[in-house]
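Every protein chain of the complex appears in place save one, which is left out.
Chains here go by letter, A and B, matching the order in which they are written, and residues are numbered from 1 within each.
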Amino acid sequence: MRPDPAVAAAVDKPVVEARDVEREYRVGGEVVRALRGVSLGVAAGEFLAVTGPSGSGKSTLLHLLGGIDVPTAGRVWLGGTDLARLSTTQRDRRRLLEVGLVFQRFHLLSMLSARENVELPMAEAGVRPADRRAASEALLRRVGLAERSRHRPGELSGGERQRVAIARALANGPRLLLADEPTGELDRGTSEGILDLFAGLNAQGVTIIVATHDLHLAARARRRIELVDGRLAS
Amino acid sequence: MIRIQPRRRAAWAGIALAILAAPVPRALAAQPAERVPPAGDTPVPPSCPDPLGIAIERPFAARHGIGVGDRLDVGPEPRGRVCEAVVRAIFEPRPDPARLTLERPAVRFSFPDLAALAGRPDAADWFTLGLVPGAGPEGTSARLRASLPGLQVLSTAEVTERASATFLVVERFHGAIAWITLVAGGVFLSCIMFLKVGERREAVSALRLVGISGATLARWIMLEAALVALLGGGLGLGLGAVASALVNGFYRAAYDTTLVFSLVTPGVLIRALALALAMGIGAGALATYRLLSTDPLVEIGR
Partner (left out) sequence: MRLRYVVRELWHHRLRTGLALVGVSVATAMLLDMLMLSGGLETSFRRLLSSRGYAIRIAPVGTIPFESEALIPSYPTLRDTLLDVPGVVGVAPLLGANVELRAGADSARAFALGIDPAEQGVYRLLAGDPPAEGRVVVDEGLARDAGLAIGTRIELELAGSLGVARRVNVRVAGVAEFVYSARGERVVALPLPVLQRLAGRGDRIAFAMVRISDTADPEAVGAAIRARAPRVETFTVSGLVERARARLSYFRQLSIILGSVATAVTALLVGTIMAVSINDRYGTIAAMRALGISRRTVVASFTGESLVLSAAGAGLGVGLGVLTAGYLEGVLAGFPGLPAGIRFFVLDGPAVGRAIAIVLGVGAVAGLVPAWRVANLEISRTLHREEP
């Protein structure tokens, strides 16, 4: 299936594009339709917020766009590549190099320092130790944690942990940063700091898609779409 | 009962030397190759009693297809003079663990026949005394020892004790293995309990914060540990009974004997279940203590 010219025309050089994607899950004996016929294109340098109530399919859409999951119907292209044509291993590799992910619960490895957590994707990508160290220090400086690089997650505040997670997401210089409820576990003040960080990264050219039910966060994005019951409301 | 025998060196009953038993051919060696009388005896040439009737143990008879009425050659030595004997009876040998690994069959003669066959008409290896009611074996043994120098006088209890020495060692060995296995099992159980109880730390911490006391939670967990130990112990008893039956079946068939190799008694069952309960509850108590000694706020905050 080729990209819809209409959708492609609506955005300039899409980093990621979805066409009529659907996703169904079987839960017990029931079929749950998490996404129904969603089409979307995100250009390079965009800051997109995906909003909607809980269970509207925000996380599912992010997973499909990032190649974490495959749609039941429809197609997703990442950097012009149809993700459905890739094997699991190939999709893993694309994600490692081209997509950065930030989670609500941070998911840092507790026995590693901040720097070592940031180095993890680089090590997987085959970057040499010396280069990894320099790059991770630079990333931590970028997110404002230069002095905390040796600290373990247990020694960091919630906001600091999320900054480490953001630095980790940027480890391999991805073309796309996906964040699923990045401020869900943080207080208002800390959330503001994270939002400022996202804004700053976007200003530096990082393409960001954030799934959130926080309208204040959504307002900081340059574009916003809303999902209701698995469909695009706007 | 008292057994009286010449003082002689106890048989090298060690397992290492029991392996030297040679298979006995059809021409039975009723006595060893050359039976030499103790100093002082006057040997006479072996003679063939006529008729000569013998009884043979069932396992040997079954292995070699010997039946009542069959005629066999017997003699003091395999390649020496032989006498013809008729099998008058086949008997079930007394279950004797000391004879398990021996390949030599038990054969019974009338005493005068065997004495004549061995050329020892007036000698015996040992004889047994029956005591009149009321006569104590210890006192009688002591009197006999005093009046029969050069002979050993042993009560049945003493004979049993000496004959059981090997199996007492085996019993101690089995006991040692059992304790080591228990320790291994106990460590394993503790490990699993710690892990499984630890999996519930968040839920337990939430309950404590809600107001459920540590004592109540401990009781719940200990009750669960006790129930699991009881169920597991019961299952284990069943498994053990099956294993015991299998062991007996296997070894009885292998050695063609009626010996009981594994015996599950009520005492064994009770001890096993008690140990299982103790270990389960002990492991549960350790895990519960560890779980409840941490700050619930810290656990929730994780």
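Criterion: contacts are C-beta pairs under 8 Å (C-beta built on N, C-alpha and C of every residue); 3 or more make two chains touch, one makes a residue touch a chain.
Keep in mind that this is a model prediction, so the values were computed, not measured.
Trainee: Among B:142, B:180 or B:297, which one is in touch with the chain left out?
Mentor: Only one listed residue reaches the unshown chain, and that is B:180.
Trainee: One chain isn't shown here. Among A:46, A:160 or A:180, which residue touches it?
Mentor: Looking across A:46, A:160 or A:180, the contact with the absent chain belongs to A:180.
Trainee: Of A:31, A:73 or A:123, which sits in contact with the chain we cannot see?
Mentor: Spelled out, the listed residue whose C-beta touches the missing chain is A:123.
Trainee: Among A:111, A:134 or A:203, which one touches the chain that has been omitted from the display?
Mentor: In the full complex, the listed residue that touches the missing chain is A:111.
Trainee: Out of B:62, B:142, B:192 or B:298, which touches the unshown chain?
Mentor: With B:62, B:142, B:192 or B:298 as choices, the missing chain is touched by B:192.
Trainee: With the missing chain put back, which residues of chain B would touch it? List them for me.
Mentor: Listed in rising order, the touching residues are 6-22, 24, 29, 31-36, 38-40, 77-79, 101, 150-151, 165-166, 168-169, 172-173, 176-177, 180-181, 183-185, 187-188, 190-192, 194-196, 198-199, 290.
Trainee: For chain A, which positions touch the chain that isn't shown here?
Mentor: Chain A touches the missing chain through residues 25, 59-60, 63, 66, 68-69, 88-89, 92-97, 99-101, 103-105, 107-112, 116, 120-121, 123-124, 129, 168-169, 172, 180-181, 184.
We take it that only the chains that are shown with their structure count from here on.
Trainee: Counting only Cα atoms for the centres, state how far chain A is from chain B in Å.
Mentor: 71
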